[in-house]
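For this view, one protein chain was removed and the others were kept in their places.
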Amino acid sequence: MRFFKEAGIDTLSVNIFSWAALQPSEDEYNFTKLDKIMALLKENHMNVILATSTAAHPAWMAKKYPEITRVNFLGIKRKFGGRHNSCPNSPVYRKYSARLAGKIAERYKDYDNIVAWHVSNEFNTGCYCENCERAFREWVKKKYKTLDEVNRVWNTAFWGHTFYDFDEIVVQNNQTECNSPTESEFPGITLDYRRFMDDSMLECYKLEYEAVKKFTPDVPVTTNFMAFFEPLNYQKWARSMDFVSWDSYPTPDEDPANTSMWHDLMRSMKQGDPFLLMEQTPNVQNWQPYNAIKRPGVMRLWSYRAVAHGSDGVCFFQMRRTRGASEKTHGAVIEHAGTDKTRTFREIAELGGELKALGGELLGLRTDARAAIIFDWENWWDFELCSGPSRDPEYKSYPKEVMRWYRAFYERNVNVDIVSPEDDLSSYKLVVAPLLFMLRDGFAEKAEEFVRTGGVFVCSAYTGLVDEHDLAFLGGYPGPLKDLFGVWVEETDVLPPGDTNSFVYKGLTYEASQIYDIMGSHEEDTEVLSEYGSDFYAGKPVLTKHPFGEGAAYYFATRSTPEFYREFIGDLVHECGIRELMPAIGGVEVTCRENETDEYLFILNHNAGEVVLTEGAYGTDLLTGKTVSGSENVTLPGKDVMILKRKK
Amino acid sequence: MRFFKEAGIDTLSVNIFSWAALQPSEDEYNFTKLDKIMALLKENHMNVILATSTAAHPAWMAKKYPEITRVNFLGIKRKFGGRHNSCPNSPVYRKYSARLAGKIAERYKDYDNIVAWHVSNEFNTGCYCENCERAFREWVKKKYKTLDEVNRVWNTAFWGHTFYDFDEIVVQNNQTECNSPTESEFPGITLDYRRFMDDSMLECYKLEYEAVKKFTPDVPVTTNFMAFFEPLNYQKWARSMDFVSWDSYPTPDEDPANTSMWHDLMRSMKQGDPFLLMEQTPNVQNWQPYNAIKRPGVMRLWSYRAVAHGSDGVCFFQMRRTRGASEKTHGAVIEHAGTDKTRTFREIAELGGELKALGGELLGLRTDARAAIIFDWENWWDFELCSGPSRDPEYKSYPKEVMRWYRAFYERNVNVDIVSPEDDLSSYKLVVAPLLFMLRDGFAEKAEEFVRTGGVFVCSAYTGLVDEHDLAFLGGYPGPLKDLFGVWVEETDVLPPGDTNSFVYKGLTYEASQIYDIMGSHEEDTEVLSEYGSDFYAGKPVLTKHPFGEGAAYYFATRSTPEFYREFIGDLVHECGIRELMPAIGGVEVTCRENETDEYLFILNHNAGEVVLTEGAYGTDLLTGKTVSGSENVTLPGKDVMILKRKK
Partner (left out) sequence: MRFFKEAGIDTLSVNIFSWAALQPSEDEYNFTKLDKIMALLKENHMNVILATSTAAHPAWMAKKYPEITRVNFLGIKRKFGGRHNSCPNSPVYRKYSARLAGKIAERYKDYDNIVAWHVSNEFNTGCYCENCERAFREWVKKKYKTLDEVNRVWNTAFWGHTFYDFDEIVVQNNQTECNSPTESEFPGITLDYRRFMDDSMLECYKLEYEAVKKFTPDVPVTTNFMAFFEPLNYQKWARSMDFVSWDSYPTPDEDPANTSMWHDLMRSMKQGDPFLLMEQTPNVQNWQPYNAIKRPGVMRLWSYRAVAHGSDGVCFFQMRRTRGASEKTHGAVIEHAGTDKTRTFREIAELGGELKALGGELLGLRTDARAAIIFDWENWWDFELCSGPSRDPEYKSYPKEVMRWYRAFYERNVNVDIVSPEDDLSSYKLVVAPLLFMLRDGFAEKAEEFVRTGGVFVCSAYTGLVDEHDLAFLGGYPGPLKDLFGVWVEETDVLPPGDTNSFVYKGLTYEASQIYDIMGSHEEDTEVLSEYGSDFYAGKPVLTKHPFGEGAAYYFATRSTPEFYREFIGDLVHECGIRELMPAIGGVEVTCRENETDEYLFILNHNAGEVVLTEGAYGTDLLTGKTVSGSENVTLPGKDVMILKRKK
């Protein structure tokens, strides 16, 4: 506790993996140790994020109720071990996890220092057991009502997989349609199994949510996300959470834009509400290929980055290094040496001091974003399961295609949201929807409405092939978006790395790479902004603009280099009158948050060396108290941060 | 139907995966939909290749009779999914698949537009279940009669694996002798398991064959092969088929010689009878690393290539793109757009028109090949299972070694057959048997007889190590071929890539690579044509010629570059008086087919650009009607074809 105070740490997540301790047997609960911890924290005026402890079931439960353990992708029953080891459709698991959450809530409901509930921990991956098989059949029945509809949406006529009874439906693993976790003979069925598994885990979350809300209706509930974690549709989950929190573990050599994109996603999932950086390492990880230490200043820089994108707090994993098991080599605020005389501790304490000095000034700020990128978990699943257009993971990566567009906004210092296709788009002027292979029902109408009322909408190659059942659109791609874009994509070519094409945009030649949509025809009023430069489709459109109502829709038929996206997005941003917060400087990231009266410009220098800021950097730096006018040259040291407050 | 006619398509394969539709439950059959299709086709004067629909069992059958599903290589029981999902030794599968084939034949036997039966589809891979284990024991008992013989041929004394009861014999998978599908502690046992599994699947085919023949004795029966598909000994299968058909899916960047080799194999399996190109994609595939579109002209070029090598037809998969499941992204004659206004459709229609104009002129032609390459499926299996001489897939590839020799014929425009060691060799002047690691019983005598009566016979390194039980020959390699070659191979060296040797042939130095047979001695009358240039075996023979009766036998003790094989085969071809159809031009393929009076020279330009033909290209081009004399220069555009008809 002394160390925590010294470090300026005022909030602690506790009770994350204590199920076995709290419930030593089926009928026995034991809160002695947790009682002591809760009392100690209260006594020390610490805020508590209280976990429900259900992310790993006790060994006795696995022994007594083998049904609680999972069956793996190969079809092999697990025994006991690891975490996220419970079948989400096990009645035993559901009963005892919700009961435990309720018991904890009931016991500690009067602690007013509980600032949030942390349900389970890093919800994770699937199960293929008989519980799940039964539950999947129910889920299918509920969703599709009749077997005719099941057979239609899954196109079971292909290869004669027609189901005549719901009980013939099976889990989707290596014993059935899937050669590997990302390959399926029937992507439509496997896609539904992913949805089902995601729903199953979300139901487990909700059972615990309700159990704690019953006793503490006013304490907000969350669970910690893990960036682009594919198995769980976080955008759906966020709707059942009071606030979003996530764990940020970038690789030591990460491209800074990655984590920024994830922060933006976290903020956008609750329509701009602040989120919480629940976990980050103070210094080192233990599961990377090369676990480099965070260089001096980096932990502070990355902490402010979270705030810059919308976090209302900065937490660490772990407080004290565990002595044994897999995370004993993961960094901690208090190392095995047990001392505050470490570089890490000093840096944390300095940050703690700064944040204390800032007080609550940055809490609750919001981000004014007029541009958005659409990211759709279900599209991710389905595109991954699609056989084609390539097996190269670079070509098949939906997140990487999203990053191509995100980077352009990031490098231009433009605030951008990362939204779901189900979100309201009316507040944006510019929306980019990269690689929307699958179009959800109603999305085309939404996009049309957005453009009709003045929006600028952009899509990229391989868009609009299938509906939400993974059934191809008939009548030509991009399916129901054909009218909006005014184009018909006849074929898509895919060439190996190095085998590129080219196009000219505003006088400069750019590389076209990887995949190449080839248009069969386009509307008369579709403007061809650029054409392929070579191959048998030389002269075919590569970038088109289609006026539609008050707005316009752009189709970009291939992939290119960062230079192109930066240039093109720059033009669209100007067209839409969206603000670039500061002129771009390499390695310097800029975001802006605001309240009703003021705005706060966050300037983050990811470079090792100092940079000189010129225009745009004006206001009073909250960290130094100095005021800069924006007309003199201001120096920002390597890895340093500036938070400029100024009137709106 | 309108589209088919427009495209010149006159033959359709139907009913390929309809088992679940045709038999909705154990006692019920429903032909309503197929009746309609058959009537429609008849009405439209379409030929039908009618499939038996047994390549994927219905879901209800897997539910009711779990024994029908396979156990995989790891030993895990499958549930339901995929295709080729039935255990070939399941009594249930055998009963219902044959019954279905019979019912279909009985129902449609009077349709005179059924031009062929298509049994199952792309027969595929193995099973390791208890049905198979029981059947394997029976198979072994039938083959070897006594346990003493079993223990002898499997050399079970090694590692004390002696069997005292047939019931102690087990399937060959990861639960028994096999660390991986291509590694076995007892290759002899695993080899027999491969033979058994191949036989099991062939029996399934035969049951259906008999079932349809009962009703339609005059309709020829086939199933579609897949080039060098290792698990099935197509040469054996072909004997039970009325004609051979196959599915050709080259990678976009394939070496053209590959597909040509496969076409030659297909033709040779029925002693030169025409085969059928059952499937090819009209434009794009969906399961390659990079699914490039077939460039304009390529589909036509590759279609004529099939004809050039012996196909009597050109078919496509798929007619109309399926909306869902794994092949929705695979090319089709009719795309999702549902229009004939596509590049693909236009090219097909043009080809259809050309073929219609050709009429039946090219049907039934034969290829006069005086050279043959021996390819032996069982040798492939056994060499792959052999521990040694290398683990490098390049070194261990039997097909690649065969290609080294095939390419020399291909590049010299020499017709060549790809035959089995069981085939009659008497019509050939030159036979090359690359890498015959395993020699079948009686083959050495056959080879000796071939050479004695004037043939030229060639083998390459690592030949003649084991007999057909994978038992090493005692007395020196190449075992029973020692007399024929007049050499004794004492040791075989294997060196990593880049660590090469050399030899001189006719004044030029060539590289020796990968594996190096070192001869301990050779007969007095064995002529040493070339010697190793370096290492401790410098001066040892690398190429020998042994006169034997009226002919000669050549042993090539290592591997080399294409230049050597081209030169060496050129010399042998001249020695044997075999015709080179036209002087070689890079990227231009030439074959010749003939009937009693005429011959047809197919000239295929695989280059993107045009080539100029000089000598050898004379006759009347069936595609343009023009006559060329062979003395003027003739231009053949890139990807174009010429079929020169002339008197023999």
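Brief remarks on what is shown
So that you can tell them apart, the chains are marked A and B in the order they are listed, and the count of residues begins at 1 in each.
To be clear about the criterion, a contact is a pair of C-beta atoms (placed from the backbone, for glycine too) under 8 Å apart; a residue touches a chain by one contact, two chains touch by 3 or more.
Everything numeric in this text was worked out from a predicted model, so none of it was measured.
In the complete assembly, the contact with the undisplayed chain comes from B:E490, out of B:E106, B:E361 or B:E490. Here one chain is not drawn; of B:E26, B:E43 or B:E168, the residue touching it is B:E168. For the chain missing from the display, the contacting residue among B:R391, B:R452, B:K506 or B:R579 is B:R391, taking the whole complex into account.
Although one chain is not displayed, its contacts with subunit A can still be listed: residues 17-21, 24-25, 53, 55-56, 58-60, 62-63, 72, 74, 76-83, 253, 283-293, 295-296, 321-330, 335-339, 341-344. On the side of subunit B, the interface with the absent chain consists of residues 74-76, 153-165, 167-171, 174-178, 184-188, 386-392, 395, 465-466, 469-477, 488, 490-496, 518, 520-521, 536, using the contact rule stated above.
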